[in-house]
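Working notes, structure below.
Here the complex is missing one protein chain, while the rest keep their positions.
First chain written, first letter: the chains are A, B and C, and each begins at residue 1.
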Amino acid sequence: MTKVYMDNGATTPVDPKVIEAMQPYFSEVYGNPSSFHSFGREGRNAITEARDKVVELIGADYTKELIFTSGGTEADNYAIKGVASALEAKGKHIITSAVEHHAVLHTCKYLEKRRGFEVTYLPVDEDGLVNPEDVKDAIREDTILITIMMANNEVGTIQPIAQIGEIAKEAGVTFHTDAVQAVGTIPVDVNELNVDLLSLSGHKFNGPKGVGALYIRKGTRINKFMHGGAQERNRRATTENVPAIVGLGKAAEIAMEGLEQKQEKLVSLRDKLISGIEERIDHIKLNGHREKRLPGNVNVSIKYIEGESILMKLDLAGIAASSGSACTSGSLDPSHVLLSMGLTHEVAHGSLRLTLGKYNTKAEVDRVLEVLPKVVADLRSMSPIYNG
Amino acid sequence: MTKVYMDNGATTPVDPKVIEAMQPYFSEVYGNPSSFHSFGREGRNAITEARDKVVELIGADYTKELIFTSGGTEADNYAIKGVASALEAKGKHIITSAVEHHAVLHTCKYLEKRRGFEVTYLPVDEDGLVNPEDVKDAIREDTILITIMMANNEVGTIQPIAQIGEIAKEAGVTFHTDAVQAVGTIPVDVNELNVDLLSLSGHKFNGPKGVGALYIRKGTRINKFMHGGAQERNRRATTENVPAIVGLGKAAEIAMEGLEQKQEKLVSLRDKLISGIEERIDHIKLNGHREKRLPGNVNVSIKYIEGESILMKLDLAGIAASSGSACTSGSLDPSHVLLSMGLTHEVAHGSLRLTLGKYNTKAEVDRVLEVLPKVVADLRSMSPIYNG
Amino acid sequence: MYTDKVMDHFENPRNVGELEGADGVGTVGNAKCGDIMKMYIKVADDKITDIKFKTFGCGAAIATSSIATELVKGKSVKEAQELTNKAVAEALGGLPPAKMHCSNLAADALKKAIDNYLGLETKNECEDHHHHEHNDFDHGCSI
Partner (left out) sequence: MYTDKVMDHFENPRNVGELEGADGVGTVGNAKCGDIMKMYIKVADDKITDIKFKTFGCGAAIATSSIATELVKGKSVKEAQELTNKAVAEALGGLPPAKMHCSNLAADALKKAIDNYLGLETKNECEDHHHHEHNDFDHGCSI
């Protein structure tokens, strides 16, 4: 069975050129970059090169503004807890949105429950958009951090970050954006976006898992998250993961070179997929903003059936996708993102996310458009709430 | 020039069998292990297998007692901050030693400075040993955690962890050990050691960088360090680093099979190196306990000369080593470990660490024994404090 | 995650559909819970002579419905009443822990169909089954 992978929002295959770049750093150039000798020096130089590439990808001004982490989650934890800890004497109010990734939401909840912070969770409209005016209105005397994601991982909606950034700047409030879904797929420039902190993760754009970065604008007050040795200019302890960092650098380089082309390809596949689904299946609803949307994201609610069973049927046909149904996560409530956008539990349960990556083809989109309608018909025929 | 790598205490080359085991997980079995489909399932299964191997290596009873992390530092941060956060209502006193790794020491300092904890830093004797009686005496009503490393990274001294563990158990205090230097090199059994928490790191025993684990005994109260998704049974968020975890599993398997052999080999090389140095160079001092010592660790203070210049000369001769001299780290004070053991600044500055790994050979030891005396003579001839 | 038996019943569910002129009909769950199961039974000589189901829900929900119909078809009403959700899960070779409670309601649906046949009233089971305490940090992974 030919398999079709359309879960690039969850993770992506590592580009062969990235694997190749990493290879020497496992057993040839294996020295600890903090070590004094030639083995360490070579690793150190490799990290410097990788950092330059990532810095360039996000348009940062200084290489020292970029700290490597173990992924997007650590970058989010570091940004939010680090700023909270540095500024808690100044204030204990944080603004975020209801549709953030759990790496942001659960970190905010931790600060609320255990560290005495107050958090405002801004609502979104039916497309998943945060209103910049709401951000402005939510800012208080004691607001020390605004954290709003750049692009939503479930529904693909792209937030007006530059505008929110301007508001934050004017108010003098530190602004973080979780750009894990954006970096490497759409243009990201920390200066145009007016952000002080930005999280990214390698495995979302054909880089390795287990590595990400936090951009920290010069002058931003932030405390450490990982205590220990003086690595990363004494900002993040632990022996540098040289192969992964080199891989992230290579992925950044590749992403930058091919950004426009990749975007165009994904948009065309995405729009083909969306219109194909809309033509072939009734009682569906596209989730997320139709235009302000990640190039590779398709998210539809398919009424009267449930997400996990859709995924299972697709999986049996060799198609990998994901869902915001509670049933895929073993929890009780479906996606907090879909519920925040006003979907009923019932409709949210029937959501399907297909996320395209740079290796997907037109033929694969066709295959999905062939299989999915059958799956839906099959499940609807079993559904006690469908009166087809 | 043939190079000799004797800095295995800093990091080790990845075993080719480990690299091979990791290989498929970059671009073939790349699915997100939390995903529902076959791509994810394969990654999930690979993690399960890896976990079994690491669990076996440390003699844990249940697989769910092991949480993968991004390395030894994260495991230490998680253990200490996690227990501190879970038990702070009960008490705010922590016991540790003066010779811990910075991942432990700086985490404790953070708790002292920012979270209102009190930390007792136990002294060590001239061999670097903690006295279990001192631990017992330091326990107070409000002591919630004891954290003492299993083997010291600089001088190789192995602490009486089982005894300390018994004391902790009797007192009902949670006990953590940083076993980063021990696991994979000497036998480690969490039950024999009476530990509740144990940190390990892959790259110290020919596994990959960027991955480690925290053992958490069933029933131990601990809060999260990394907030976000529900990975690792909701204990540690972030997309699982599948290739690295698989690599850690393989390294554990290899270590377990070859433990005795590796130990014997290292001890024999180590003792040859120590006696060779002692025969060839005068005015030296072996640091660390002569018997209760990591099989691969040699640490000597070479009087009248300074560590960094020794390293540089060795490096020019192709030999990679490390030093506890302040000059290698750009800080002002030499190794806190050596100072805690009673060395003067002057002697501590002249320390040299040679750490052997499983790939080192007798010929390499001979090479070091040939080069080092010349280096020492050369530097001493330049030293204003040497009256040879 | 699922056993071969679950997968078999998910791929080839037995006794899907409605029964016209059913002697008893029972529904448990609601769409908010993520699972709705509807069971139709025909009874003759105190035996379940025919049974069909319709299910909105995940793989486990569909498979448990399917096997439950198989387990009781031809059995006496009393035997059918004694079927437990646990027995259904066991017949499938087990279910993942997360699915034990929320998608394993087929025996309840059957019981309601029998009650309906017997002329008894029962409450909807959803609230009971779904709202055990859970903590905010315990959500699934969004990836």
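The working rule: a residue touches a chain if its C-beta (ideal position, glycine included) is under 8 Å from a C-beta of that chain, and two chains touch if they have at least 3 such contacts.
The structure displayed is predicted, hence computed values, not measured ones.
Visitor: Can you tell me which of A:P132, A:G184 or A:G229 touches the chain that was removed from the display?
Guide: The one listed residue touching the chain not shown is A:G229.
Visitor: Using the definition of touch stated at the top, determine which of B:N32, B:S309 or B:N360 touches the missing chain.
Guide: Selected residue, touching the omitted chain: B:S309.
Visitor: May I ask which residue of B:H176, B:H349 or B:R367 touches the chain that does not appear here?
Guide: Of the candidates B:H176, B:H349 or B:R367, B:H349 is in touch with the missing chain.
Visitor: Just the residue numbers, please: which parts of chain B touch the chain that's not shown?
Guide: Its contact residues with the unshown chain are 9-11, 101-102, 106, 109-110, 153-154, 304-309, 312, 316, 322, 324-337, 344-346, 349, 381-386.
Criterion: only the chains that are shown with their structure count from here on.
Visitor: Any idea which chain sits dead centre by C-alpha averages?
Guide: Centre-most chain by C-alpha means: A.
Visitor: Can you check how far apart chain A and chain C are, centre to centre, with Cα atoms defining each centre and the answer in Å?
Guide: Spacing between the chain centres: roughly 37 Å.
Visitor: Roughly how far is chain A from chain B, centre to centre by C-alpha average, rounded to an integer in Å?
Guide: Chain centres of chain A and chain B, defined by C-alpha means, are spaced 33 Å apart.
Visitor: Residues of chain C touching 2+ other chains?
Guide: 137-143
Visitor: Show the residues in chain B shared as contacts by 2 or more other chains, in ascending order.
Guide: 32, 34-35, 224, 227, 229-230, 237, 239
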